[in-house]
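Note that one protein chain is taken out, while the other chains of the complex remain in position.
This part shows subunit A:
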Amino acid sequence: MGPAQSVLNLHLPSLLIYSFTPPFFNPDFHKLLSHSSPLFSSPNFPSKPSPSLSLSLSLSTAMDIDPEDLFRDSDNSDDEFLQEREPSKEFVVYLVDASPKMFLPASKDVGKGKTHFHVAISCISQSLKTQIINRSYDEVSICFFNTREKKNLQDLSGVYVFDVMDREFLDRPTARLIKEFDNVEETLMKEIGSQYGINADARENSLYNALWVAQALLRKGSIKTSAKRMLMITNEDDPFGKIVGAAKSDMIRTTLQRAKDAQDLGISFELLPLSMPDDEFNVSIFYADMIGLEGNEVTQFLPSAGEKLQSERSFICADTGALLQEPAKLVFPYKSKDIKFSTKELSELKRVSSGHLRLLGFKPLSCLKDYHNLRPSTFIFPSDEELIGSTRIFIALHRSMLRLGRFALAFYGSSSHPQMVALVAQEEITSSSGQVEPPGMHMIYLPYSDDIRHVEEARVDNDAALWATEDQIKKASVLLKRINLKEFSVCQFANPALQRHYGILQALALDEDEMPEIKDETLPDEEALSRPGIANAIEEFKVAVYGENYEEESKAAATKTSGPAAKKRKVMAETAVKECANYDWPDLAENGKLKERTVVELKFYLTAHSLPVSGKKEDLISRILTHMGK
């Protein structure tokens, strides 16, 4: 069995598990005439040994780094986090089996006539849509094999490279590609055709041909700057099953050789097997050898980044109008003086540590509170590349920390974000569909005392009970058990704002008239909540904490103007009415004497007539005049 990553669960709607997606909190605006600033870059991580302990680690950011910088005032010196990284591309060739077997229904449910081919196509389509958003510099090619027609540069039979106008075979995905690909099933039926590639009497080996075509396509680009992958989707676990004798072993040998050649060229081969309803896909029949070629090497992809910004900034001296270079001095008002800092002094001030990760000690995990968090965490994995022996130390510490339930406290002295961090050991977690959590450590950025607020510690000054009674807690427990998300996993929701954002973009790019309906998966399941069991639990809890007649009481409270502020307003309105009566307003207005009255007096009128009291004196007067109809 090959690496876990090459198993696709049929229920998954997309290929997302394979893509390394940079995150999006907010879709970044791009000026049409300019380009985006990069969304993400990884921190530089030099590893100089500290006197007591030294390790060399390789570090990758597991999630986004908020591009807001701690030190935004000096915009050039320390913006390491905003600096752009060279995009590393990925080239992918999808090899889709188009043999008739793929068009058999994928499940036994006869009604749902979804074929494996359909599943494969919608997976790829999903993946393309994700890719065009996240990694649009990556290039893809979609290649069908076991087809009747052929279309490929080598003119090999049984292989059809799907393509659209204005695009090379292996190229960046375009809106047109996605659109036409959505209709590919029809095209395939009509124009491309499907046939069993390797028949008993076949001389052509379509699998071999497909590998050859894919490899030729992936000749593009340097292996140093890009990752190359072949992704094969098939439900045929025994492609040479119909052949016997020497021809079979010969074909197997040449095919494996072909795959190995590709491998030697740095192309990784992945298999997405689809199981037949009553027939598990048996990888060991043939494909295990092919995947096995891949070894345990796991390609570590680097996330891509944006590109340069074409806005220009200029500094102008307000006194002389002279155009300045980047100003060398910055000032801060203090004790009614302007204290001057040179940029050099500022960076010296910020340089408190030499940019390493320094161990300070260990603490029990319980010391890491839920509110000790500022930013997404960073993942750390050992590497022996620079310092041999690092991995061993790392593993030993990792194990000890897990065993003793401790995390390491360290100081991460990057020049832009020097911060205390907690290093939490993460045990590897795997499931049937592959690695869920890789082994390593998570670096959690800790707040300083300056960053922590203590709002919840506001004392309540009344005699009412603040803590729930046993009975109330018990009712709450029942509720907790009722509304239990058993299988909750953090990434089960797609971001509805993003989905909509890209849905709209896609519609606009493809000139579709209708805006797509995006389902907001984050909405609570109100239907489930209204089921009797849950509804009762909620009701009981409500009665336990709120009392029987809560609804009426709260309604009564709402109508009654409560609170000191409301009371104050009421009193003020009453006095205003009283005071207001002391003036002959029409007369004052008539004779233009309103402006001789004070603002306070004018406000009596306004308050008494429930008009706004904001603005300058002239505004007040004109408001009064308007109100009196003058």
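Just so it is clear, a residue touches a chain if its C-beta (ideal position, glycine included) is under 8 Å from a C-beta of that chain, and two chains touch if they have at least 3 such contacts; residues count from 1.
FYI, contacts and distances are computed from a predicted model.
Engineer: Choose one: "Origin recognition complex subunit 3", "Orc1-like AAA ATPase domain-containing protein", "ATP-dependent DNA helicase 2 subunit KU80" or "Nucleolar complex protein 3 homolog". The correct choice is the protein name in UniProt for the chain not shown.
Structural biologist: So, among "Origin recognition complex subunit 3", "Orc1-like AAA ATPase domain-containing protein", "ATP-dependent DNA helicase 2 subunit KU80" or "Nucleolar complex protein 3 homolog", the name matching the hidden chain's UniProt entry is "ATP-dependent DNA helicase 2 subunit KU80".
Engineer: Considering the whole complex, which of A:Leu153, A:Leu360, A:Val599 or A:Leu625 touches the chain not shown?
Structural biologist: A:Leu360
Engineer: Please identify which residue in A:Lys190, A:His454 or A:Lys616 touches the non-displayed chain.
Structural biologist: Of the listed residues, the one touching the omitted chain is A:His454.
Engineer: Looking beyond the chains shown, say which of A:Lys114, A:Lys344 or A:Lys617 touches the absent one.
Structural biologist: A:Lys344
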